[in-house]
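Could you have a look at this structure, given as structure tokens, before my questions?
A protein chain is absent from this complex, but the other protein chains hold their places.
Chain IDs A and B follow the sequence of writing; residue 1 opens each chain.
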Amino acid sequence: MKSFKEIAVPAFVLFAICLVATFLLAMTNSVTAPRIAALADDAEKSSRTEVLPDAVSFCGGKSLQYDGNDYTYFVGCDKDGGIVGFTFTTSAKGYGGDIVIMTGIDTFGKVTGITALELNETAGLGMKAQSESFRSRFIGKSGVIGVSTAGGGAENSVDAITGATITTKAVTDAVNDALLLFEQVKEAGANG
Amino acid sequence: MAEKKSLFNEFSKGLIAENPVLRLVLGTCPTLAVSTSMVNAIGMGLSASIVLVCSNIAISMLRRVIPSKVRIPAYIVVIASFVTIVQMLVKAFVPALDSALGVFLPLIVVNCIILGRAEAFAGKNSVAASAADGLGMGAGFTAALLCMATVREFLGNGTLFSGADSLLSLFGITSFTGIEIFSRLPEFLKIEPILIFILAPGGFFMFGILMALANKIAEGKGKPGAELHGCESCPMSGSCSLIKDGEADGIGARRSGAAATADMTGGGAQ
Partner (left out) sequence: MTKYYFSILLTAVLTNNFVLSKFLGICPFLGVSKKLKTATGMSLAVIFVMAMSTAVTYPINKYLLEPKGLAYLQTIVFILVIAALVQLVETVLKKYVPSLYSALGIYLPLITTNCAVLGVVLLNVQSASSEASFRFLASMFNSVGGGVGFMLAMIMFAGVRSRMESCDIPKSLRGLPITLIAASIVSVSFLGFGGIVENIFG
């Protein structure tokens, strides 16, 4: 049998180390947490401005239910308070996990810009979805956007990133979802 | 003077003679995963070095207090705390690096280099020597990562230091975003980057080539090449019978494995 001391001393030391460690972590967290939250907030704000450049201000998150899922969207206004468009955050399954896309749509249902809020694709392939040159392919598109792989540039479709068709399709799916949500918002607006 | 010299030795051994990646074959997962770009490599190297130095110092200070029975869990707690602190700081001050390193930032906890140094060095040596050891090992890790990342980014993406602004923004510099090389070549030399070098196969391939080079150099100096340790130098290897028996003989490994694990459970109850 082990004596009491043999068990108690190691247990106490381990407990003390855990206690000190947790205390240190809590301290660091209290310093960094507000900054991390502020950064996330800033990032979201600047994403909204990026995808809907015409808007001066955004009226806060409105919720919308569609197809059994909850979505939050923002209404962008110009300086006189007139509505210039909406931003939607939608997601789709990419190659390396979920891709979260924010899409800006003007009042005519045309995409004004997209940005990836979350993207964990293969470096050098799917990660190119972040690039300006890819994201700008969506601008001005409306309705249901297709993907063209052969570089044919079919009507209302975007050229796929070479070697990353899955990523391109996922991003396009997310943007199409946003366009669908836009239709819902428009209908609700027309009815109400 | 002698003291200073030996401290320098503790530092410099980590760079080449006992380079954690190329000689001791530790920390292979982050080496392969984050060496897709030079900026990621530097970020990972620095984060791991900070954790390594801090945990080495803390463990060296606590080496007389921690009972040997619970030393592994105690080391893990110490290391995990520093990793979490570094993770929170990176999130708050270099958010782009946090998203680039992803899950590999918290995974520094299970990086064998850190637990390995705690067990092999910091638990037995003075604070100053442990700090020097941690600094050297960290520098060696960063250097090996950077070596691989330079080749992979250059060949696979055609750039150097791409995305440097994410690290440099810490010092208020945002104008330098890396050097484009392939896209600047004159028209008749135009080549596409060899994409596969930044994909997974390129990682394994480059690591293999780098390891072969390191072995060749070591051979020239009359030292044996790096052995396929896998996890031999990892601190859990004391209870890992596979390596003791060269993982060859299934039955033999099993028998002594049971004995080894019995030691482990007897001694290291949590």
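One rule holds in what follows: a residue touches a chain if its C-beta (ideal position, glycine included) is under 8 Å from a C-beta of that chain, and two chains touch if they have at least 3 such contacts.
Please read these numbers as outputs of a predicted model, since none were measured by experiment.
Engineer: Could you tell me which displayed chains border the chain that was left out of the figure?
Structural biologist: Displayed chains contacted by the hidden chain, ordered by label: A, B.
Engineer: Which residue among B:93, B:182 or B:205 touches the omitted chain?
Structural biologist: Going through B:93, B:182 or B:205 one by one, B:205 is the residue touching the chain not shown.
Engineer: Considering the whole complex, which of B:88, B:101, B:122 or B:145 touches the chain not shown?
Structural biologist: Of the listed residues, the one touching the omitted chain is B:88.
Engineer: Name, in rising order, the residues on chain A that touch the hidden chain in the full complex.
Structural biologist: Interface residues of chain A facing the absent chain: 21-22, 25, 29, 33, 91, 93, 95-98, 100, 118, 122, 165-166, 169.
Engineer: In the complete complex, the non-displayed chain touches which residues of chain B?
Structural biologist: 25, 28-30, 32-33, 72-73, 76-77, 80-81, 83-84, 87-88, 103, 106-107, 109-112, 115, 196, 199-205, 207-209, 211-213, 215-216, 219, 225-232, 234-237, 239-243, 247-248, 250, 253-254, 257-258, 260-261, 264-265, 268-270
Going forward, only the chains that are shown with their structure count from here on.
Engineer: So, what's the distance in Å between the C-alpha centres of chain B and chain A?
Structural biologist: Once rounded, the distance between the two centres reads 32 Å.
Engineer: Quick check: in the complex, which residue numbers of chain B touch chain A?
Structural biologist: Against chain A, the touching part of chain B is residues 36-37, 62, 65-67, 69-70, 73-74, 77-78, 80-81, 84-85, 88-89, 91-93, 95, 102, 156-157, 193, 195, 198-199.
Engineer: Note which residues of chain A are touching chain B in the complex, please.
Structural biologist: Listed in rising order, the residues are 9-11, 13-14, 17-18, 21-22, 24-25, 28-29, 31-33, 35-36, 39, 43, 120, 122-125, 163.
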